[in-house]
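Provided herewith is a single structure, encoded as structure tokens, for subsequent inquiry.
Apart from one protein chain that is not included, each protein chain of the complex appears where it belongs.
Up next is chain A:
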Amino acid sequence: MSYFLKRILYVIPVTLAVGLFCFSLVHLSPGDPMDAVVSADAPSEVVQMVQRAYGFDRPLPEQFGRWVLRAVQGDLGLSAANGRSVATEVFSALKNTLLLTVAASLIGFTLGCLFGTLAGYWQGSLLDRLVTGLAVGSVSIPHYWLGMLLVIVFSVELNWLPSSGAGPGSSGDWAFEWAYLRHLILPAITLSVIPMGLVTRTVRAVVAEVLANEFVEALRAKGLAGTRVFLHVVKNVAPTALAVMGLELGYLIGGSILVETVFSWPGTGLLLNNAIFQRDLPVLQGTILVLAIFFVMLNLIVDLLQAQLDPRIKRG
């Protein structure tokens, strides 16, 4: 039990470090954060007033302290570009990103586990070579390119599916309806390709490795049939597969920038993309912070699940 407690407490310093990093981002990046708010030729009184309003005139440690205090209360400041609440923007974008990520990982992880298991069980077979080829291909394809290709084929040429947005209208609400789902299909497929390849390759390798273990022969020697042996294999493969999928999920949430940009999907990726181009540092800061904390939590869950599945982890 102490492993679990230790692992949970470990989140606190990591989160603080992440926060410090996000905070410093504003001051480490080249250029003045004020550039985006006031024009270069504004009178100095205006600049000073805005500086006070944003708190940029205080010493750095104090700025960090205030920033943390407000962040804990869910206040991530105001967008430098449009003055809207960063928290509102980030969370509504996060919702869309999660939607896309969950859809993509459902596709990618399911296919990856399926292909990887088949290839691992029948290592060296034609099926194995086919699956491995597919996996290498899918990891190698740049996904923004694949996204554009899919748009050209299915949106422009065939006109089956929409090429951009998360749904009809721009209200930001989402419903489990075909009108919304059809918007999800192309970006989700595009985003699922890389995790599918990675999960396929990992699961294939781990299944093959587990099958080569002596205990598998011992399981057959005690009279267990194929399906029962498979169950043992699955539980042995699960910790590693879970770790990879957890990391991939985190990567998907943060790394969907390109796919969201290609499909104009109103998620954190698009938000980050726009914030970078507008030098909107509060939005950048807030988005990265939320994504990082999300990633930390995801890792925590994966680690706890892993320890639950493999008793040897708790010892280390």
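General remarks:
One rule holds for everything that comes next: contacts are C-beta pairs under 8 Å (C-beta built on N, C-alpha and C of every residue); 3 or more make two chains touch, one makes a residue touch a chain; residues count from 1.
As a convention for this text, contacts and distances are computed from a predicted model.
Name of the non-displayed chain as stated in its UniProt record, restricted to "ABC-type dipeptide transporter", "Phosphonate transport system permease protein", "Carbamoyl phosphate synthase small chain" or "Membrane protein": "ABC-type dipeptide transporter". Shown as candidates are A:24, A:48 or A:213; the residue that touches the absent chain is A:213. The residue touching the chain not shown here, chosen from A:51, A:192 or A:236, is A:236.
Chain A meets the missing chain through residues 213-215, 217-225, 228, 232, 235-236, 239, 309-312, 315.
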